[in-house]
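Please read through the structure below; I'll follow up with questions.
The complex appears here minus one protein chain, its other protein chains still in place.
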């Protein structure tokens, strides 16, 4: 039985409380800490079997009973709390991104060298049934050498301009999941990136200094060419697909829908739209990543994602920002240097 | 090179003229005969390379140059012209049904015993790419022993009550193709049939003494249970599907559509309706059946369907009519006796 | 908050414990009773938040705190415990079938007339996302008047001959779910049934006096013709489909699979098999039926299924057994009389 403390009782913290209370039999949540803890959050926590709620996460880190923490607080606190948790000898599950600033991620890396606790980053999509099946097909040799990787990732609704302004930009906020997915499906890192970006969905996003539509092309270390196409708004819902094409075949996913029901009439043969909301679409993946993390602790095995898996997508986002700004191919070596 | 005469220059006769002129390089059409030959029909024939047009089919039968005739005239003439053609030593392709009257079909059978020319019946759907693929899967052992056969056959538009009155009834007019399909997919005949029928599409069809909706269940000689479901009107178009389920797997078809284009928006993910018109849907099958017939003549091999394949579906239609009327299981032996 | 007691701690009792503990926030499980309660069952119950475990279900019925019971014990105990629970004023969720003996179901009906507690029968498939979507399409007028209803229900593995011998027969054991589904999709009862059955999967099933393959045809009160096709063994997994065809369109479902991943290579374009195990396939439906039951109690509304919905499929199974035996159409009025 792994004892965890959850730091941050917002939306994603609540997702993890739900997962652990209903689907992770070998974990218990001793604490939930949130500086803005209120009655509603407390009630949610209590209803999900949390033993202690607090406004001060330091209490969690001080309790020897606690094996691991889930850092679900605001992005700017991810790296400092990571450092404290590592120093306290706690295993860490940290929501993405660790930080927008590489230097701060590197501090975490250094800290882990001294205190080698488990450190998993919250790229949940790797745990999704569809993408897992693609990865399994690759591992089973059904794709052969990878030649072309295509990821389509389109949101159902654009964020507010206010959010855009603080989001770190589309690459750091949204595409970062796709960067992780490219690495997951390629099994390696990119060598270089090129971005063609545009503001096509909402001019206000452009006024906030960001883009809302992009096609990113990458050359990967294994020779494959990868593309990501992003839009902040697909009217038909949340479009999340991947296709890996190689010397022996192709593995591709379609979207998940609420049912398989198809209606035929004079107007056509109509199936359901993709699941709209990311929490609904990735509900199971959020549980699977925690199951995986808790099992890694219990069995003392490597986590499926580690701190470098947290770093690399941030570097890719930086390379894409540079490519967008300078309108040229950017080598990853320019960023990592 | 096989020389053919086409008897009947109506819709189906024209289909065969088109097929032969464009897709059957080893056949030429020397004659088209039609008692109602007019300028328009003549022009069509000439445009499709027909050498001689006539109102009198006996001219065709009298010409020693003619190897084979295609009987595309009205149903009541199928068996008498068949008899004349067989007596004249011509190979015969006869549109379905040979006759509604079993005695007349048996005369054709007797005639063929004396003059064993090739005799193929126009059950074109056996030559359709989708149903051929199901049959091929069965032949390749992918279904194993057949357990359940399901045929869905629904027309896009009901016939006029006037047509219904002279059609011989839905089983003889429409389902007869499905009876042939069941035999094709089962590779054997039924032992017994049961019909549940209804008038749900158009009361005028009921007033004309027919039904427009039916589910037919059959026990086949190979032990499989087969069902056919028929409707005279599917608003989404011509619904033509089959499914064969067995000990090793299932082979199933979907409908053909005009394109694979799918449109996704707030209302769903919408593909095209099935091809609406039977000539469009089975265009290729109509050509394939003639190619097969001509090749059987040229290579002196058995035709893919023979006169018994023309007889059996008529017997099945009779059994179904009896089952509908008496509302009970009818053994095929009751009919064949 | 609804307080429930679960009677029967076997497989289905455990499914409901899981559902309630993880997905039904407005219910708590005070008791689990099982005459064969052992350490393992007790541990499972405790892990799912059950407060008291006992071997004696009468304790549950005696506790005034308990609002409702879930009867998950062996089939022969369903009706007697139902009677006791109703007498004790408890709302009842009873697993299907209430009984194989109509007289005993009628005792429950009579008891409910005196003590009108909520009484829901465990036909979980009505709560499945795919079949719900078909029903919703019908309710939205997208099908129009129903003409043809087709249900395919094939198990992945046949039961053991030992189980067959005590199962009540395929219709009472397996098809009973499909009888409920026909009623759900038609929105009415059948008028008559006809069965074509066979032993094609396993001769031992035949030796045990049962069949393993069937096609059932029904005329429904609304005029539609319905068919169910059953097999005890589909090598590709659990095949659970429905199609409703009517004057305005068709609503049809496909099977659920573990992922949408499709692999293309020289051998074809291959997707995943249907989910194999019924608990996996209907996991969500099992939760939804309990959510619905608990909400009906909390809101004092009708349950989505009542005792008559438990009775009717049993009558249909009886009619089908009679049809199979006498090999003729059987009117429901022959059974109900």
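For clarity, chains are labelled A, B and C in written order, and residue numbers in each chain start from 1.
Simple rule for what comes next: a contact is a pair of C-beta atoms (placed from the backbone, for glycine too) under 8 Å apart; a residue touches a chain by one contact, two chains touch by 3 or more.
None of these values were measured; they are calculated from a predicted model.
For the options A:31, A:57 or A:236, the residue in contact with the chain missing from this view is A:236.
The chain that is not drawn here is touched, among residues A:37, A:52 or A:215, by A:215.
Of the candidate positions A:28, A:106, A:248 or A:276, contact with the unshown chain belongs to A:248. The chain not shown here is touched by just one of B:74, B:160 or B:265, and that residue is B:265.
Chain A meets the missing chain through residues 145, 147-148, 150, 154, 194, 196-198, 200-201, 213-215, 217-219, 223-225, 227, 229, 231, 233-236, 239, 245, 247-250, 327-329. On the side of chain B, the interface with the absent chain consists of residues 21-23, 25, 47, 129-130, 132-134, 137, 142, 248-256, 258-266, 272, using the contact rule stated above.
Contacts to the hidden chain, counted on chain C, fall at residues 234-236, 257, 263-273.
Here, only the chains that are shown with their structure count from here on.
The innermost chain, defined by the distance from its C-alpha mean to the mean of all protein C-alpha atoms, is C.
Most remote from chain C, judged by the distance between CA-atom centroids, is B.
One inter-chain figure worth recording: chain A and chain B are separated by 58 Å, centre to centre, where each centre is the mean of the chain's CA atoms. With centres defined as mean CA coordinates, chain C is found 42 Å away from chain B.
In this assembly, the C-alpha centroid of chain A lies 39 Å from the C-alpha centroid of chain C. The residues of chain A that reach two or more other chains are 263-266, 272, listed in rising order.
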